[in-house]
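A single protein chain has been removed from this complex, and every other one stays in its place.
When the chains are written out, they are named A and B in that same order, and each has its own residue count from 1.
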Amino acid sequence: MNELISIIPTLAGTPSVPVAEVLHATNLSWAGFIVWMPLISLVLCGLCAAFKVKTKAPAIITVICLGTSFLLTLMLWNGYTQPETIHLFDWLQIHWDGGSFVANFALYIDSLTLLWMLFVTGLGTLIAVYASEYMEHDVGKGYTRFFAGVSVFLFAMTCLVMGDNLLMLYLGWEGVGFASYWLIGYFYQKPAAVAAAKKAFIVNRIGDVGLALAIYLIWSTFGTVQYDGITTALEAHNYDGSFGGWTVHAIPYLLMLAAFGKSAQLPLYVWLPDAMEGPTPVSALIHAATMVTAGIYLIIRTYPLFMLDEYALPTVAWVGGLTAFFAATIGMAQYDIKRIMAYSTVSQLGYMFLGLGVITSYGAAYHVFTHAFFKAVLFLTCGAIMHGFAGQLDLRRLSGLRKMKGWKIVSYTMLIGCLCLAGFPLTSGYFSKDAILAEAFVTQGPGFAFLGWLAIFTAGLTAYYTFRVWFRVCAGPVHYEAGDELHGDDPASFRPHAPRFAINFVLVVIALGALIAALPYFMPNETEHIHGGWIAEMIHDSPAKAGVPGAVVEEHGTVDHDLGHGNILGMDPHKAMYYISGIVGFIGIGIALFFHLFCRSAADKLRGKLLASRATRWLPTAMENKWYVDEIYIATIRSPLWILGKIFALLDKYLIDGALVNGIAALPRATARWFSPLHNGAVQSYAISMVGGAVLIALLMLFMPEIVEFIQSISAQSANAEHVVATVGGGQ
Amino acid sequence: MSSFAPSALAGYLIVSGLLLTIGLVGFLVRRNLIVMFLCTELMFQGAAIAFVAVGRYLFDYSGQVMVIFILTVAAAEAALALALVVLLHRQKETLDADAYVELQE
Partner (left out) sequence: MDLFLPYIACVTLALTVFAALRPSPPSLQIAMVAIGAAAGGWLIGIVTGSLSAFGDVSHGIFFIIFSLCAIAAAIRMITHQRPVYCALHFVLVVIASAGLLLMLEAEFMAFALVIVYAGAILITYMFVLMLANQAENPDEPYTQATYDRVPREPAAAVAVGFLLLCLITGTVTGGTSALPQQSDTNAQWFVLEKLSTQFEHAVFEVAPEFAWPPVSENKHIVQFGMDGAFIVSQKGEVLLLDKSMLPTNTQMVGWSLVNDFPVTIELAGVILLMAMFGAAVLARRAIELSEREKRIAILGQDTEEAGGDT
């Protein structure tokens, strides 16, 4: 704990981003097209929809636009020297005496942005190509809508990543949430899809509340929402959090809430498995590679703010670690391969948050990068299987795919993905996961060592369930059944429909990318003192530089390994982790090999034995039922709200509508009905009223002085006794 | 003329007031059109006595002159009112005042 606090003064000592020298370059304004190209694609897709285009034109448009974005990103990366702000146009400029709120549409390009944009646009383009074949059944029906959704999503994601202020990030945040809703609900005739879309949006909204509040607090504490402004303010206060009072301590927790919502951590992860109702390219792009990493990006961008409260980062670490374990246990017991991949995503995101919490933003960013590739390839292969087997995703009904004609590419790219996910030695996933696991033992923090062991155990579970999928689906004897989307054809005459060029090409490219992603680890670093390869290079001049190995330089000028170094079983964590994670991975793969390839019936027998005994029955049932989390949410949150809603509906109907609105409307009617008998047309009844009125007026006029005196005497009595005497005496 | 105490004047005025009131009550209560008008004549009686009494008290003969005019007007009114009652009776074959309620809601 103490070590955590002692980092902060040293952070202050290192030279920060030279704010004064940030160029507002206009000769880089072409970079704005990275943001505008997806928007142009959206407009053109809209025109296609208006003209009811029945070809694959929307796909071609989207691929071209996204490809252009990717090329522009590459050009930007090529010419990158130092962080820059590219001003696109003035958006919000509100100034008044004593303050201002400035949020422009400007792009802040530093290496972190470029890292994110590279894989966002790259994977976006590739997945758009994949989807052009995957969604071909819907050409003329929902095809255009799909690609419009993808364009919106990428526009919002670029805003999020490239914005130079928190408001643009928020714009992108909401935009990706909306695009996710739109795309999950793509099959809107399916009630399950609609429900899943709503669930995703609503659960994200809970996180968005945190982000909105955090932005307000940041503005009220720092006076600005621009990143460089915040950094300047923090430096001015020397990274000491006491200047802002309670708000400074609240900000990291609110940001954390937002990140947990968007990146599906406990307790807000429940939307991600259900989001698999959307088409598979959506799952691959949004829910594996890009949108769910927005939470990580947010925390990395605002990392200095997390340093201001001493429990913020440990909280992130704990939530991440627990989520990783929890999701892995659920993933082990599911039968739908897309669901398994979804829980795997949640689990791996947990790893990334764990990494952020133990101050290795390098590890987290690296894992984001590698995870994007291998998870994308895993989802895309699941999609290919779904596409070819008419919607069949149950791993009990599919087997031996690698021996089938036309399915070899799918099987072997899936194998590559599984190896990376399981952390097989020398794959990209191995190195990125190791960075995180090791740092958990290096950094001293509350319970970090326990988290580290938990994470290692989870790595074993990950290896197990990943290879459970591969061994069941791709290995073993050939067997397949058609799925639900058979559309009435005879099941016996069903022939699987192997993927063609677009799908295969994309799978191969991304799988190669997953393999190549291991290389950055070995690249030499140009900047002094840091190591970790290309990724570390990319984030060392971002706000998250504290998490880059070697970036924090002590006063003595030595490297960081002496900074309160923890150890694992007496060994140096970095070196030991190579072996420990490798061994754990092999154990997991071995168990999966046994249960799911060599002796498949043993798995069923084990399950049967567990179910039979009362002491262990809860284990498989709870895991298969996702630990009843959804049911708990329904009971504790949804039902009370639903009851409250019913109560308010009744109140609205009877109190507001009935008593107030209709009551007030009924008042004139009732009054009229009450007075109506007076108008009976009979002269004598009118005469009675006239005489009565005349007599009363006469009484009033004749006895007015007495009445006035009477009233005065009453009021005088209540005021002063002497006044009464005077009035009485004076009246006579 | 003999003298006249103020309380005597009060007595005469009370009598006229009583006649007025009784005539008023009769007007509001009776449903026969003709009897209604008869009750208004009763109210005139009350007014007449009041005029004459006060005129006597103040030695001013205007009071009695006023009564002459009251008689004139009463006669004119009676003639016209009865003509109207005859017309109404021809229309509805009844003398009930409650039969003429077309202005009701």
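By our rule, a contact is a pair of C-beta atoms (placed from the backbone, for glycine too) under 8 Å apart; a residue touches a chain by one contact, two chains touch by 3 or more.
In this text the structure is predicted, and so the values were computed from the model without any measurement.
Among the chains on display, the ones the left-out chain touches in the entire complex are A, B.
Listed for chain B, the residues touching the missing chain in the whole complex are 1-15, 17-26, 28-32, 34-35, 37-39, 41-42, 45, 48-49, 52-53, 55-57, 59, 61-62, 64-65, 67-69, 71-80, 82-87, 89, 94-98.
Counting the whole complex, the residues of chain A in touch with the unshown chain are 682, 684-685, 688, 691-692, 695, 698-699, 702.
Heads up, the rule we're going with is that only the chains that are shown with their structure count from here on.
For the pair chain A and chain B, the distance between C-alpha centroids works out to 95 Å. Within the complex formed with chain B, the residues of chain A that make contact are 676, 679-684, 687-688, 691. The part of chain B that touches chain A in the complex is made up of residues 24, 27-29, 31, 36, 97-98, 100-105.
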